[in-house]
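Below is one structure, written out as structure tokens; the observations come after it.
Omission of a single protein chain aside, the complex is shown with its protein chains in their original locations.
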Amino acid sequence: MAQDERMKQTLVSDPHLNPLLDGEAEAQRPVRVASRIVWRIVDVIVGGVFIYAGVIKALDSNRFAVDIDNYKILPWFIGVRLAFYLPWLEILCGLALIARKLYLGGLSILSALVAIFIIASIVAKVRGIDITCGCFGHASKYLSFGGHLALDFVLLSFVLLLLRSAHTQSDTLRSIDV
Amino acid sequence: MKTRILTFILSILWCAMARAELKWEQTTLELHPAIEDKDAVGHFKYQNTGDKPVRFKSVRTSCGCTVAQTQKDEVPAGEKGEITATFHIGERTGTQIKTVNVETDNPGQAVTVLTLKAVIPQLLEIKPTFVYWQADDAPQAKTISVTAAKDSPVTQIKVTSSNPEFQTKVEKVRKGEFKIDIQPKQTSKPMSATLTIQPENSPKMFNATASVMAVAAAKPMWTPPLMRQAVAPPPGTSPTPASPQP
Partner (left out) sequence: MARQALLLIALAFVPAIGEAIYFRDRVSWQTPVPASELVTVDLARGWGTNAIWVDARTDEEFQRDHIPGATLLNEDRWNELLPQFLAQWSPDKKVVVYCSTESCNLALEVARRLRNEAQLKDVFVLQGGWEEWLKTKE
């Protein structure tokens, strides 16, 4: 174990073995730092959006239950319970993004939630059901169906980008971590 | 011969052109019965401005509280008449709208809808008319507001409770406005009272009800949300709280 640690230290600190420490990589450091900052900003914005969406729904769970029921996919007794649960899941995942704790888990849950919302909206539209989105509670009721879908796709794109970026970073670290 | 045929044809044409028409003075009447009135009566006047008589096939009211009567079943050409609609006020409040459907044999005017709008004056407006406490609630006083009609001479009201377990206190807020504070002595057992509210110098009486509810239905034992459908639905699960008291 101790030997592994020493080897790891050597790999990380030896500029010949750690490509990140050679001279050329040194020149790219400001770019990497700027990139990290940008991704952090995106983390905070996306996390903030989901926290906001979750808070709006948590403040009026009854109304959210009606919105879920309007999709006519789930029976009322399941939908009303989800109406209490989902907003808090969103809030916690948003916080996970901002605090960078349980980060990957939060991103994966959020991507699943948004994907499910998109599918449910399309199914409802195909069935001719006139729905309010429920994404931002009744605050988004004035969005057209197209606007609602566009917003969902934008959110999903950002979440998937963050997920991909996080995977890339952890792959890089894992490749050093022997 | 030709003259007779011509006369015959002209008379047929004349009959075809002859028309019947009931012209109504008003098809909507607004009534303002006095406080002590038991009925509100509207007179829908008409005249047959056509050349043919008009026969009433039916006269139907929108509810049993209104009765409509025609003076005659058939109205000769040029004649006037009226349909009298009597609306029995009973214990109704506010603006009441009742309709009378008049069906005639005139194809151009088969059904006419007459509307009677009665604005029922209330000597006293009482809000709410029902106050309650649930079992073991704190027996705090609750308030009923009483507002006298604008032009009424009510300067004082008297309140009597049918059950001495409910205490009442009357306070004059301003001219024509009063508040009644009701308080039960205890809320550990169900009981109720009828509060009789009588304006000074008026024989008319108004009621309100105060109740202490029976023991509230037992709250179900908590089960995890997703498991709840596996449990028999508990009795008396309430959707929204009734909170009538400000």
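Lettered A and B in written order, each chain numbered from 1.
Everything that follows uses one rule, which is that a contact is a pair of C-beta atoms (placed from the backbone, for glycine too) under 8 Å apart; a residue touches a chain by one contact, two chains touch by 3 or more.
None of the values given here were measured: they were computed from a predicted structure.
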Candidates B:Thr49, B:Gln71 or B:Asn207 - the one touching the absent chain: B:Asn207
For a quick check of understanding: of A:Val46, A:Ala65, A:Ile98 or A:Val114, which residue touches the chain that isn't displayed? A:Ala65
If the hidden chain were put back, which residues of subunit B would touch it? 62-65, 88, 90-93, 96-97, 126-130, 132, 134, 192, 194, 206-207, 209, 211, 213-214, 216-217, 219, 222, 224-225, 228, 233, 235-244
Residue positions on subunit A contacting the omitted chain are 58, 61-62, 65-66, 69, 76-77, 80-81, 84-85, 87-89, 91-93, 96, 102-106, 108-109
